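All protein chains of the complex are present and in place, except for one that has been dropped.
The block that comes next holds chain A.
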Amino acid sequence: MSLEKFLTQSRSSWMNGNGPQSDIVLTSRIRLARNLKNNLFPTIFTPEDAKNVLQQIEDTLPLLTLHPLKDIEILKMEKLQPLHKRVLVEKHLISPNLAEDSSHGACLLTPNEEISIMVNEEDHIRIQCIFPGLQLNEALSLANAVDDQLEQHLEYAFNEVRGYLTSCPTNVGTGLRASVMVHLPGLVMTQQMSQLIPSINQLGLVVRGIYGEGSEALGNIFQISNQVTLGKSEQDIILDLTSVVEQIIEQEKSAREVLAKTSGLQLEDRVYRSLGILTNSRIMESKEAARCLSDVRLGIDMGYIKDIPKSILNELMILTQPGFLQQYAGGQLRPFERDVRRATLIRERLLLGKND
């Protein structure tokens, strides 16, 4: 498969990187957890229950009139190849749980991949909307519209006191998890992130490094999301998260300014060294790729590099994961082969970028 073809097939609309504050915020995501009133929760349901849930949802599909849902496609987990599932996980469209453990699990996906609905994961229904940049409100309105539409045909588990009932009590109430993916190289380089994380936690929000374990965030990408789902309205949850994110954006911007002022040449050097590694390497581990991609993205944001589109970080962070590499290669790859593939893919992509 040619790289161009692979890219067009693999790109999701939210990877294009155009959105408000998209120099720092990569994506905004909304997830709503819903369950059907009369079926047991996935915690203990039998395969028959699971099948019944999936059937009910399949039956509603032809009835959906909301425009973006018209061409929604149903992907049943049992029918997918393991590699295909892995790619969906790497794109954050489905969870590893749905891919591996679910009984009659499925994913409903719109062609632009803006909306994905997981069926029979931890809850019967999980509606997810992903937008590029800081667009939590937009994502919430879309998720709400999808939710309303489904609710016209399905009987939800809802309780006046507790709200939307979920398998896990950590999601009850609104069932809403709002999260933003932010690229914070400035705060990491100036070593402010370790102080910032505890104070964000105190505000009832969770910060995690993504594509990495523990406190170490690969590619300086962090995910910030709400913890509390009960007792606050959806709008308030979004508002709180947005205002914290806006402050983090400001801090990141001033960190970048300080870096440019005090050690501009060193920063430029670092950016171009990373670009050199990306354009010339023959073997590349994911950790190194993430680090260099982060530097290059920063270089684009700061205006050092002009001929590379800024969606590069978003896109390559996802496309250089093992599942994608193997899909591109058309088969299983050993870790070393992946590192070679990764280096090739990045080199070729950067060459394409210059022609854009």
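Everything below uses one rule, namely that contacts are C-beta pairs under 8 Å (C-beta built on N, C-alpha and C of every residue); 3 or more make two chains touch, one makes a residue touch a chain; residues count from 1.
By definition in this document, contacts and distances are computed from a predicted model.
Can you match the unshown chain of the complex to its UniProt protein name from these: "UvrB/UvrC motif-containing protein", "Metal ABC transporter permease", "Tryptophan synthase beta chain" or "Glutamyl-tRNA(Gln) amidotransferase subunit A"?
"UvrB/UvrC motif-containing protein"
Looking at A:Ala50, A:Leu136, A:Leu165 or A:Ile305, which makes contact with the chain not pictured?
Touches the omitted chain: A:Leu165.
Please pick, from A:Gln56, A:Ser179 or A:Thr229, the residue that touches the omitted chain in the full complex.
Here the residue in touch with the unshown chain is A:Thr229.
With the missing chain put back, which residues of chain A would touch it? List them for me.
Residues of chain A in contact with the hidden chain: 35, 37, 39-41, 43-44, 122, 144, 147-148, 151-152, 155-170, 172-174, 176, 204, 213-214, 216, 227-234, 237.
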